[in-house]
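The complex appears here without one of its protein chains, the remainder shown in place.
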Amino acid sequence: MSAETILETQGLTKEFKGFVAVNNVDLKVRRGDIHALIGPNGAGKTTFFNLLTKFLPPTRGTITYRGVDITHERPAQTARRGIVRSFQISAVFPHLTAMENVRAALQRNLGTSFHFWKPEKSLHHLHGRAMELLATVDLQDFADELTVNLPYGRKRALELATTMALEPDLMLLDEPTQGMGHEDVHRVTQLIKKVSEGRTILMVEHNMNVVSSIADRITVLQRGAVIADGPYAEVSKNPQVIEAYMGAADTELQGAH
Amino acid sequence: MSAQETLNISGLHAWYGESHVLHGVDMRVNEGEVVALLGRNGAGRTTTMRAIVGLTGARKGSIRIRGEEAIKLPPHRVAKLGVGYCPEERGIFASLSAEENLMLPPEIAQGGMSVAEIYDMFPNLKERAASPGTRLSGGEQQMLAVARILRTGARLLLLDEISEGLAPVIVQKLAETIRTLKAKGYTIVLVEQNFRFAAPLADRFYVMEHGRIVREFAQHELRENMGMLQEYLGV
Amino acid sequence: QTGPVRIGFITDMASLYADIDGPAGAEMVKWAVQDFGGKVLNRPVEVLTADHQNKADVAASKAREWIDSQNLSLLIGGTSSGTNLAMAGIAKEKKRPFISIGAGSARLTNEDCSPYTIHYAYDTVALAKVGGSALVKAGAKKWYFLTADYAFGHSLEADSSTVVKANGGTVVGAVRHPLNASDFSSFLLQAQGSKADILGLANAGGDFINAMKAAKEFGITKSMKVAGLLVFINDVHSIGVANAEGLQVADSWYWNQDDESRKFAARFFEKYKRMPSSLQAADYSATMNYLKAVQKVGTTDTDKVMAELRGMKYNDFYHKNGSVRADGRMIHDMYLYQVKGSKESTKPWDYYKLVAKVPGDQAFTTVAESKCSLLKK
Amino acid sequence: MSTPSTSSVAADLPVEAPNAAIAKHGGGVGRATGLVYLALLALALVAPLIGLYPVFVMKLLCFALFACAFNLLLGFTGLLSFGHAAFFGFAAYITGHTVKVMGWSPELGILAGVVVAALLGLAFGFVAIRRQGIYFAMITLALSQMVYFLCLQAPFTGGEDGLQGVLRGNLFGVIPLMDDTVMYYLVLAIFVACFLGIMRIVNSPFGQVLKMIRENEPRAVSLGYEVDRYKLLAFVLSASLAGLAGSLKTLVMKFATLTDVHWSMSGEVILMSLLGGVGTFFGPVLGAGIVIALQNMLADKVGEWVTVIIGAIFVLCVLAFRKGVVGELLAWRDRRKARAKA
Partner (left out) sequence: MEIFGIPHQAFLGQLMLGLVNGAFYAMLSLGLAVIFGLLDIVNFAHGALYMVGAFAAWIMLDKWGVNYWFALVLAPLIVGALGVVIERLFLKRLYGLDPLYGLLLTFGLALILEGAFRREYGVSGQSYQVPELLSGATNLGFMILPNYRAWVVVASITVCLATWYLIERTRLGAYLRAGTENAKLVQAFGVNVPLMVTLTYGAGAALAGLAGVLAAPVIQVTPLMGSNLIIVVFAVVVIGGMGSILGSVITGLGLGVVEGFTRVFYPEASNVVVFVIMAIVLMLRPAGLFGKEA
């Protein structure tokens, strides 16, 4: 496959007071993939995400995005480049309507966000696009609902819609199905699949059903370092992965979920 | 199954502020039993647990713990009756180190797990003992939240989504732990999204919907109830 | 003119200066009205009082409102310069007599003078002149100032320095302390290093009290004399004679100075369980004299009453040989007192002994020094 | 984000923020409200004719503007500044000084006051916006104390005597402001313009971003907004308006004194907003009216109890009346609507 690399880290390392959480990680994410990052608890997956989105400064190493070194940029800059991350919870504006939540993201590209003298009406032309985005995640009927009142799974969907409004090229999802009921897990998995068209997704997920069903590629971290990397089928048979992640070697990677 | 009832809930109503969440929950748990509470997101399972401990807003009805009425008691008095609660949101304290977090809940009774046993089960915790609690990874925090109440000697454990965010390897360990605890005679109420985790462990199942118990069945009836569960939970 | 004659009294009722004037001061105005018979020109006299909370805008609004809606005949200002200057502005605009009792600032009769203002009790220039000259003459040649670092302190220090130098003394240094400094030890240590004969405290109220206490504690009072440039008897009471012994104080009146004053003070003591300050005495005196003037001219018309007030001689328990100058300055005798030792002080509030009496023409700003245009005509 | 998550106490409780009301009421103006505004405006226009005391109403409008400026920050940005007296009072001095001593015309004096207040706001904001909530409150309080001491010591403020006898002069060299009625309409015009301006700010694209920041700051960051800059702009806008209020006040009352910069003035403006209703447009105006009227009344009635009464109102507001008069009214209306629907 000759797909180009959209994101690359080299020797990326994060130490906390002598404890190495991310250790010399070289990772390549190919454009258009759904790339899953898995590994035992405390392996450094979230920390790795935090490094990519600049919530933490790396101790060493570089991050290259589309050939540009973004290692030392600020979080908002990174976001504007099209790297957007979803949060685990409450990543919505609770007292805004679903529509306004999406519009919040669309508004940014308008360049009028400091214009305190313009009326709110100047934002109304964004509503069409916002509705489109809501429709992609099945939320068109909830457009005028305050977000606090949405059920959990819908909130996640809204978050995805908002994230997509930013036209991200690369979406980082940290345990997107955590805390969801089975129905929701299924819906969100399909949603991720759907929105992955035309963009790249890097996700952390413990639910192997989800990973196996949509991931193109998997990287396994253990103690901050990469122990395996490759297509799902290949990695899932790696004894080291089974031992580190699955426990008993005879268990299937389908796992406990 | 001994006839001794550890927990008996009847007609339990609970509110968060103005919103009425539980509409008359009835359930009982016998001594030494593992009971799983199933339901969709928002069905009210967490609320049931919180209501038992006294963490919801207003509540009404009856909660008897080992025969003692607890509906009027403040949370710390409920805990003293031998109840250990592991909250869904984990509740790890940022200003305490991992070890301080572990040692925090006062011992309620003899017979809890020792710190050595706990570290044996969750080596991550030992390694990160001096780290501030919330600096642990998501999964590590979950381990800590569970470990914390295993120490206290509480005999009635309310465990809310304890397999959440854990690697399969740890989930297996947790399942073993629950079996061990059951063997030791602990009484356990599990709330689980992860049906496959709960299914083999529980003696009995309750299914919740809209703040009420809608079904109850035993382990041996599991197979014949799968269809119903499919409908309620999409399993 | 019919209807009641209204006298308005605006002062600080509850805050920093409430003890030296405040509600008791208001009561003195009422006493004067009562003692006058409650009526003048056959019209009843009403007293309105208000708390300006040390806010100039509150004082000004109240004054304006009273003049406009209650047809106030006389406005009396209690303590604090800022509020009094604001009231003087209103009185000038509305052309009503204004008597300022407790303001310290000499601006009222200097650059901001007005034909409608009478500055009744004292001002900082007088305090400096009285305190400074007597002390230098008594041999305190080398001065060091501990000064509150704001306009009031600065002017007190500057006025005093001028007096000290004019009388042949020298000023060897000064240290500025912030307003409401709770700790003075550091400044005092610096003062002690200066080897001056006398430490002039150019501050007031709480600052003065705390400085005085610390001076005693650090043994400063043993090596140098201390002079308070603006001290009321309530301050001395607060510090206690033990701490204030030997302190030299300038004031316009002392309750124990003669029989008339003692009589007034006894009546006050009965009600308040403390002795009146010079300001409270002045409140009474000013009201009484105003009523006399109205009686005399037979009207409350501002210009006529002002003319009478300016022409009058003031002789009562509060002051002797008083007269009002064209700039509005009440010129009367001022006194320098010394705080008695604990042994000499025989009864409560028996704190002062007289050191010197300074005639009015030497105590206040002279016509030559003044910048008031009313004096130049 | 699972790791550096904040395990907050309040995670499971509905946190009632001072601005909780805004979510519902921040939006446009309904018809009924519009009518109320029109009626009030009409009343204000005829006020001098029906014998309302113009200086009192002007003073009230100045403080109402001050409270609205403050509320722009607390109510619509979620930042509690405990140092707004600094902008109000410092601008008051600047206007007083430029007009009285330097002989500037009133409009230039006001402009100078506003500009200086804006710069001061920029400086305050720069230091303070890095922290949120009560930290922010304490930092602004401390900074304003610095300004207070500066004003106390600086020669041009006249120390504790204040800057007195500022003449209003002629607006644009022709309109004589000495006449209270003329001054009144000027103040009213400025107030109305600013009130509408604040409504516009709140409902502008910029206002939308402020709303997002208030609701969920990390989310706003992750959407690519540099939140600090937005907060800073909001802070500067609020400071400028507070400065405008102070400048006007100097011209109305003809003096500027230390009270204007003292921290108790910051406390007062908080009380006004709280009493009237934080996060509502009209609340601060009403609150200012109540507080000013109360002060005026208390001045000759209760004397020494003033502080105690003001303190008690604070306590009462916080305990029983958190939404303020207007806030409670709106909430009551909403409840009725909800009941009518049900």
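Which chain is which? They are A, B, C and D, in the order written, and residues in each are numbered from 1.
Assume contacts are C-beta pairs under 8 Å (C-beta built on N, C-alpha and C of every residue); 3 or more make two chains touch, one makes a residue touch a chain.
Computed from a prediction, not measured in an experiment: that's the story for all the values here.
**Student:** In the full assembly, spell out which visible chains the left-out chain is touching.
**Tutor:** When the full complex is considered, the omitted chain touches B, C, D.
**Student:** For the chain left out of this view, which of C:Val175, C:Met312, C:Ala326 or C:Val367 touches it?
**Tutor:** C:Val175
**Student:** Can you work out which residue in D:Ile139, D:Leu177 or D:Cys194 touches the chain that's missing from view?
**Tutor:** Looking across D:Ile139, D:Leu177 or D:Cys194, the contact with the absent chain belongs to D:Ile139.
**Student:** So which bits of subunit C touch the chain we can't see?
**Tutor:** Here the touching residues of subunit C are 14-20, 149, 175-183, 185-187, 189-190, 193, 205-206, 209-210, 213-214, 217-219, 234-235, 237-240, 243.
**Student:** Touching residues of subunit D against the unshown chain: what are they?
**Tutor:** Against the left-out chain, subunit D lists 7-13, 15-18, 80, 126-128, 130-131, 133-135, 137-139, 141-143, 145-146, 149-150, 153, 263, 267, 270, 274, 304-315, 317-319, 322.
**Student:** Residue-wise, where is subunit B in contact with the chain that is not depicted?
**Tutor:** Counting over the whole complex, subunit B touches the hidden chain at residues 53-55, 74-76, 78-80, 85, 87, 91, 93-96, 100-101, 103-106, 108, 149, 152.
The working rule: only the chains that are shown with their structure count from here on.
**Student:** Where the centre means the average of the CA atoms, what chain is farthest from subunit D?
**Tutor:** Relative to subunit D, the chain whose C-alpha centre sits farthest away is B.
**Student:** Would you identify the chain whose C-alpha centroid lies closest to the centroid of all protein C-alpha atoms displayed?
**Tutor:** D
**Student:** In whole angstrom, what separates the CA-based centres of subunit A and subunit B?
**Tutor:** 30
**Student:** Rounded to the nearest whole Å, what is the centre-to-centre distance of subunit A and subunit C, using the mean of the C-alpha atoms as each centre?
**Tutor:** Taking the average C-alpha coordinate of subunit A and of subunit C, the gap between them is 75 Å.
**Student:** Please report how many Å separate the Cα centroid of subunit B from that of subunit D, as a whole number.
**Tutor:** 50
**Student:** Which positions in subunit B touch two or more other chains at once?
**Tutor:** Touching at least two other chains: 135-139, 165.
**Student:** Among the residues of subunit A, which ones contact at least 2 other chains?
**Tutor:** 46-47, 88, 175, 178
**Student:** Okay, in this complex, where on subunit A does subunit B touch?
**Tutor:** The contact residues of subunit A facing subunit B are 16, 19, 39-47, 88, 151-153, 175, 178-184, 186, 206, 208, 244-248, 251, 255-257.
**Student:** Okay, in this complex, where on subunit A does subunit D touch?
**Tutor:** Checking each residue of subunit A against subunit D gives 46-47, 49-50, 53, 55, 74-76, 79-80, 84-85, 87-96, 100, 103-105, 107-108, 110, 112-120, 122-123, 146, 162, 166, 174-175, 178.
**Student:** Quick one: in the complex, what on subunit C touches subunit D?
**Tutor:** Result: residues 13-14, 18, 22-23, 48-58, 60-62, 64-65, 68-69, 80-82, 85-86, 89, 105, 107, 112, 149-152, 154, 178-179 of subunit C touch subunit D.
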